[in-house]
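For this depiction, one protein chain was excluded, whereas all remaining protein chains were kept in their positions.
For subunit A:
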Amino acid sequence: MLARSTERRDFLLQKKLLAAFFQHRIHYAMLLPGMLYFLVYKYLPMYGAVIAFKDFSINDGILGSSWANPWYKHFKYFYDSPYFAQVMTNTLLISIYKLFWLMPTSILLAILLSEIRWKPFRNIVQSILYMPHFISWVIILGISLALFSEADGLINTMLKDWGLHSFPFLTSNEWIRSLLVGSDLWQNMGWGAIVYLAAIAGIDPTLYEAARVDGAGRLRMIWHITLPGIRNVIVLMLILRMGTILDAGFEQIYVMYNIQVYEKADIIDTWVFRTGLEQFNFSLGAAVGLYKSIIALTLVVTANAIAKRWGESIW
């Protein structure tokens, strides 16, 4: 009796579920092409990452290639190679420098913009500051050449005019990281301010009124109201950036670096690209890529767990 009633309940539930699926059939049809895209171009590569554990050969394909012996052969090769330390150091340093410069600048910019009450000025400045975000790295390379090239860049022309000697800003290990960090700052400081501007807009204006009545100046208000008011967002953005610390800016670096500066500018992704695709070490490249993806996943999940503690979950 009892068994029959649960059976019946299951049956009804199934029928209801089927009816719900049927009712949404057009929605599933709409989803189909997009999901297919995700499966083919996002999930198949995840499966394809097994070649990190194989000795991949183009002729045998992903399935047919034989397993590496031992299975961690390519990982070990990377770990033992002299590039490991260099590439890891470069990735982390460039990433941390960028974070160190970009975040405070964006916060400062957001505060400055929020202090402006004359709307047209604010809008124009804001639009100008967002613009570099839409400019490609190749164009930024062009701009860097115009400004910093040793032969006829503006800075070196000026230095030479003043009787000083010129600097190889673009082709020396000494300057390349500053150039990478500086151009990243130029491209993204305005764009980075958006999220802090939104947070500042969300601060209760009566707090400022009260502070004004108490005789607080503008700087005091920034210190005691604005900054604490956006503290959560700052922490959240910091945690989020931690999750992507191994992405030091693949495209930017690939576009802007050159063989003279590999020592200081070569990051994991650029190394994977050169070793894997340009020198056809597919398995080695895949192994290093996978190593990076797994660390990144761990970092993102950890970062989210921390963010949750702060009451600001990412998903």
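Just so it is clear, contacts are C-beta pairs under 8 Å (C-beta built on N, C-alpha and C of every residue); 3 or more make two chains touch, one makes a residue touch a chain; residues count from 1.
Following the convention adopted for this analysis, contacts and distances are computed from a predicted model.
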(Q) Which of the following is the UniProt-recorded protein name of the chain this complex doesn't show: "Nitrite reductase (NADH) large subunit", "HEAT repeat domain-containing protein", "Alkylation response protein AidB-like acyl-CoA dehydrogenase" or "Carbohydrate ABC transporter permease"? (A) "Carbohydrate ABC transporter permease"
Q: Using the touch definition up top, pick the residue from A:F75, A:Y97 or A:W137 that touches the left-out chain.
A: A:W137
Q | Full-complex contact with the absent chain, from A:F21, A:W223 or A:W310 | A | A:F21
Q: Have a look at A:S81, A:Q126, A:S172 or A:N232 and name the one touching the chain we're not showing.
A: A:Q126
**Q.** Hidden partner chain, residues of subunit A it touches
**A.** 17, 20-21, 24, 26-28, 30-31, 33-35, 37-38, 40-49, 51, 62, 109, 112-113, 115-116, 121, 124-132, 134-139, 141-143, 145-147, 149, 151-152, 154, 156-157, 160-161, 170-171, 186, 189-190, 194-195, 197-198, 202, 217-219, 250-251, 254-255, 258-260, 269, 272-273, 276-277, 282, 285-286, 289-290, 292-293, 296-297, 300-301, 315
